[in-house]
Structure formats: C-alpha cells, structure tokens
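Note that this complex is displayed minus one protein chain, with the remaining chains in position.
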C-alpha cells in the first residue's frame, strides 16, 4: 500500500526535507511513502512548522536522530494528523517489543519523563507530510530527553524497518476494515 | 468537544444500540458523544456489522462487558476507523496505567494472548458509529479471552470515565494541531 | 489496485446483484473490485436505478449479456460516474482492438446504430456501484441492438479479462498521475 | 455548464498559462471554462509540472500545437485527472469522426505510433487546471510524433470548437446522471 | 443554476414529500431544484425529521401553508443547513420588501413574536433536502403564530416566485464568488 525505504546514508534534517515530492525526487518512490534515515537534526525558527513552538522560540536540536518522513497524496490535514498519531503509536508499540515502557501524549513520546521524539504533520497543495524524529543520542538537546541508544536499541535500521512495516500493515488493516463493514440503516 | 457519560444501569448489548441518534434519543446527549455502560453482549449474525465475521459465522458473546458507543456526526468511514483505532489505543494506554501489558493488533486488544475486546466502526447516512466491548468476565466466551476483572480493574466506572476523558483530550489535541501548523509551500 | 475475476458460471442479472458487498459475500474479493459474468439480463421497473427509464417504463431485457459489476469503497457518486465513463471507454477501446468501430454517447455504446450496452452507476452508504451489460445475443431485446457474437468476439472471457486488466491499469495510471505532479503556485 | 472560447490570436505556450484565473484575467470567462488556442509550445524544465519528465529532463517542444487550457473551480486533483482523461477521450472520439484511428494510453494519444499530444493536470489552492496540446505541425519535435495537419484536419478552429462542445455535453450528462439515479439500500 | 416551479394545485404536506427525487418524479425537474406549493400541513411524529421535536412530541400542524421543497444533489448535510439558513434569510428579505419586520432565530422566522415558519434540512444517500413552510392561515396551529394572509401578502404565488428567484440569484453569486477570488499565499 505504501512504499518504504531505510536510507543507508546519513542526512542532516533541517526542515527543508518536509516538502512535497522530496521522497520521489531524491529516492524515486512514487506515491504514498515513508522514508527513514539517521542524522543530526537542527530546525531553525524560520523552518519550524508548529507555530506554538515558533511563538515560544523553541527551535529543535538533536545531535543524532532516527527520522521518518511520510508523504500521503491527499490534502486532508485532519486525516494526516490521525495518521501521524498512529505512526507514533506504532513506534511506541515497537519499543514495547523491547520491553521499554513509553508514555505517549498526543504526538510526543516519553521514556522516564525524558522526551524521546519531535513530530509535526502539515499539508501542501498536493499532499500531507509527517516528520518524526527519535533521539538516538541526546547530548546537547535543549530539554530532558531520552535516546534510542541508551534504551538499548542497537540496530536502528532494523528498528526503523519494523516500524515502517507495521505502519504499512496498520494502513492496510484500516483499508480492509473500510471495505468489510455493513452500513447502518436509519432508525425506524 | 465531545460529550461523555458513564451509565449507571446495565444494558444488554445486542447490536441494536449501534444506531444513529441512539445516544441522543436515550440519554439526551446532542452531538458527538461517547457513552459507556456495562452489560451482557450477544450479537447474532443478522446484527453483525463485520462481514468477515458473518461469513465465518463468528457471532459475538460475552457474559459481561464494558461497552463504549461513540457517535460522530460526520459520514467519512475512513476517518471513523482512525478514530476507532485511537479509542482502542486510549484503552490500551489506560490499562498501562495499571501496569498491564496489552498487545494491539488493529482494533483488537490482547493480554497474554487472551482476547480482551470486540470492536467495529461503521457509517450511516448522518453519522459514523463505533462499538467497543471489553470483557469484564469471560465465562462462556467462544475464544481464549481476557477480562478486566481478572486483570485487577475493580472500579470499572472509573476506568471507563478515564478512557472517555483521555479520548476527548486526544481529539482536542488533534484539533489544536490542525490549527497551529503552517502549510508547506510548493517545491521551488 | 482493484481485484478482478471472470466468473465461470452463468448468473442471471436482475438488478439484485447491484448491492454493497455482493462481490465480497459471493466471491470473497475484499475491497475495490470488478466481477465479470455471462447471463440473461432482466431488470423489472422496481429494480431499475435510472429514474428516467422508470418514468418512461423502459425495463431492461437481453437474452445473454456480458456483465460487469464494479464496487468502489468511496461514496462520491460523481466520481463513480467518471469511473463508469472510463470503464465504458475501456470497453470501446478493447473493441477497437478487433477493428470494430464503436460510438460512445455518455454511458452508451453503439455499433452501426445498434445499442450494445446498458449501464448505470449509483451509490450506497458504504460504496459506489457500477453495472455494465454488453449484449452477446440480441434476440428479443426491446430496441435495435448489437451483440458481441455478431461482432465476432468469440472468446467472451478473454475479452472481459482484457477489459478488467485495462481498467485496472487505467486506475493505476490515474493514481500515479496524482502523485507525480507539482501543484501550481498562486498567481503573482 | 462550462464556458468555452476558441481564441483567434496565436499564443506561445510556455507553461506560464497554466495558472489559476489565467482564463478570467485574459478572456473574461468567469467560472469553469476551457480555452483553445494555436501556438508554438516550449516548456522548459523549471515550468514542467510532471516530475517524472523533470527527472528524465524531457522538456516539451512543438512548433505548432492546438492547445486547450481547462480550469475547474474545485481542488480535488483526482477528479481533475478523471476530467483530463475524459477530455482526452473526447479528442480521440472527435478524431474518429474523421476516420482517424487513435490509440490512447492514459493521457497520451498516438496515431500510427506517432505521439500526437502532451498533457498534464494539476491543482492550485483555488482550482484544478488541465493543459492539452495536440501537434499541428511536427518539425523539430523531440520524439516520433503525429500532427493534425498531416492527418487531414484543415479547420483547426472547427475541430477545437467541436471538442469543447462535446466535452461540455459530457460534463452535462455526468451531472444529469448524478441527479437521476436512485441510491442503493443496504444489504438485508 | 437551480430549476424552480410554483405549483398551481394544492398539495397536503405530510412529510412524505421530503424524499429524494420527489421533485423529479412528480414534476420532471431534473437536478438541483426548488418547488413551491400551497396546502395544509400535518406531520405526525413518525414522519418528523427533527428529533428534538420528536422527543418533545411536538407534531406540526397548520391549516394552510406556503411550502418550499428544495433538493440539492450533494450529500453534505452541513452545507445543506447553510443553504436552508440562506433560503430562510431570502424569505425574510422578501417580507422586508413589504415593510414587514421579521426576526430570524436560526431556521425560524417570527413576526411580532408569532411563529411564521417551520423548517428542516436533512440528507439521504443521494441528496440533501429542505422543507420550509410559511403559515398562510393560522387557525388551529398549536403555538402563537403569524400568517402571510394577515401580514398582507395577498399574491402568494408571486411572493413564492420571487423567493425562488432570489434564492437562485444568491446561489449564483456564491458560485461566482468562489471563482473570482485569489487564494492566499502562506505566511512568510
């Protein structure tokens, strides 16, 4: 249903990757897709999408993150946010496979009150886009954070691949559910 | 954002409750709402909404369940299924507050491979409807099941109330997220 | 993208087949699908979907037709009619492979002023449905008609299979087109 | 239903015409509309909308084309692509009036394996836009092409006018079809 | 844009007229349309569409009303309610031409605290439907009411025709407005 790829090369995420067709132009995946990659993350205020963060001048920095960029070719922002939530839940559930207890608040994940993630979902004229970053290392991050390394996730690529696989299955199940239920007649 | 109520009286759920305006007609909550109640659950094949279950002649029975009926006045079935998934996740996360490890597969919850839940989401001409049932007791259920009682949830009403409170917060956060993000300009 | 099947058994089409999940219940194809089958066609006024025909008391009869039933799990009737038109065009273009000149007027196909087809597209609470019937034999039809047999299409199954294959490709190309175009910026 | 105009003056098409309200600003047609005009076509890579062509550096050139620009004030890109396909089919069917055998593959038209057309459909914040160009002359085109002149279409304006007339009728028939069909009740 | 007709014959309105294609089947207007007619109005509880009225057992009765039935072939109930409000406003503004001061509260009109109108908007699988009834005479109505007769509207047909004319103009202006505005670029 969606195409996925775990990139081998590191990419520094500065916000300019959250762009329509960035996945297609750079990696050739045409259609709904998720790309994962590792890299430093630094998003300055002028590239920040969450205006509450912009107001509070909370830029984003992490020395090394596992990043997911998802693009869905549908412009319904509300639906995109539901998808972002489910992708976040998929990550939480993957961490639970490693017996790591994770707390989710909206689109944020916490481990022992340390913030593990950053995320945003937004829309363009042709698609909606999601970014999720999970700290791998946490040195120099502006808040109390948690990182995948210290949580014992050593094979980041395998972890990311499983997340994308499960997200794909989740979307397929949703699509099947849509096709297999009877509608409900009007009340008498 | 949504109205919620935990009913005091027991109601036997037989599928006829999954009807547009059942909440409004019976409990007076006008608009998007969730109602929780305890009761025996028996849904015969002619009332089953999931056609895969109908094909496999898997009727639903549980001696006592905590039931949630949610109605959203929007007819987008795909969106309703996303909401059903998030309500399921909310239940899972509430169980985690009791240090109960829960596995979610689509819209099913499992504890130690025992099936805790039944659920379906569907649409009518005016709204979408969700039913979720969580076993309280499990005697006589057709499969290996888990029940809230044996998991140590003694105050079912408090549990249900927290689930509805958190679901409401989840939807509010989604709405806020929709209103606070910049759109993304077209690629250069 | 869509699932297709050419049925071996003959089925008499009387309008009751144009029903949500008829394909899934009977042939197990879950999701957007097209089914083709051969059979007599007789639709009485009370089962007719086109109200203009109902007003003019034009029931439908053909001794033997190649029938297509398509179901798309989306409730946008306008989109369904566009799809019906494209499925009709696909049939016309398949006939052109046999060097048969076909004239299309909306959702009707004509060969030498003989009416080859009947068709309708409609919606239910959960999906949209399309029926297309192409005369194989024409004895006893109420109008001047054309039939696939007299046009030299001997292998009806192969013909139907190609139509469904091409319709599937058409929909895939449309989906790809949606994902590969830049949006247009606002005028300066 | 839609407004149409065949322009008398030649216009060089370089991609900048595919812009919201270009038709209204220049020719005063307010609302859904199609404009046809003759002119040289040269679209450089930075103005190309199809990103597959951009990746493969396939710019567009034709010494003289019959161009159609259609604008529909609806932002559903998928619907726009269906409309583009139907406009393409309308052109093919108009050519068939001249006994010219045309092969359509998605949004491309071929005569004797010569490419007759270029086309794209895309969306802006307020509307969707379609461009179709049909070679009139073919000297200097980058591929094996076909042209209206060599196919014997001498009165290009009459040809274009008929295409727009038939496209308008097609859309009217679709609208009527939407209004005259009964919905389908839920399965029993 | 919409078709309208003022019927010459009286029709008793009992709620069964608020049905998809009632206008097309009975009066032959295909597409979005408004029909006006005069007649007694009696809607029993089982035909009432407004469930708040059903709960409060407020059936509808008027010895003679000017009735409008509007059908729009679009299934968005929210949009239908906006249209109902604008049709109500159109009636109020038409009354103002007769120097009658009218107070509107949602979809109710009052003159000197007498209720002039009943109204409801609802949806089916294929369309949305609006009913508005304006008292002509008021004898035997269950509440304090006002009637067109006592307000000095003697030519009911002319009044109704003007309302439908102005509603049509209103919808045309809305459509034009949609087509003539620039979209707004993203904030810098």
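A, B, C, D and E label the chains in the order they appear, each numbered from 1.
Everything that follows uses one rule, which is that a contact is a pair of C-beta atoms (placed from the backbone, for glycine too) under 8 Å apart; a residue touches a chain by one contact, two chains touch by 3 or more.
Just so we're clear, the structure is a prediction, and the values are computed from it rather than from any experiment.
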| item | value |
| --- | --- |
| Missing chain: touched chains present in the view | A, B, D, E |
| Residues of chain D in contact with the chain not shown | 21, 24-25, 30, 75, 125-126, 182-185 |
| Chain not shown, touching residues in chain B | 20-21, 24, 30-32, 73, 124-127, 175-176, 178-184 |
| Missing-chain contacts mapped onto chain A | 51-52, 55, 75, 77, 122-125, 185-187 |
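Operating definition for what follows: only the chains that are shown with their structure count from here on.
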| item | value |
| --- | --- |
| Chain D against chain C, contact positions shared by both copies (same if over half, else different) | same |
| Computed distance of Cα centres, chain B from chain A, in Å | 25 |
| Mean-CA-position distance for chain D and chain B (Å) | 49 |
| Sites on chain D at which at least two other chains make contact | 20-21, 51-52, 77, 122-126, 178, 180-187 |
| Chain contact graph, described as a line, ring, star, complete graph or other shape | other |
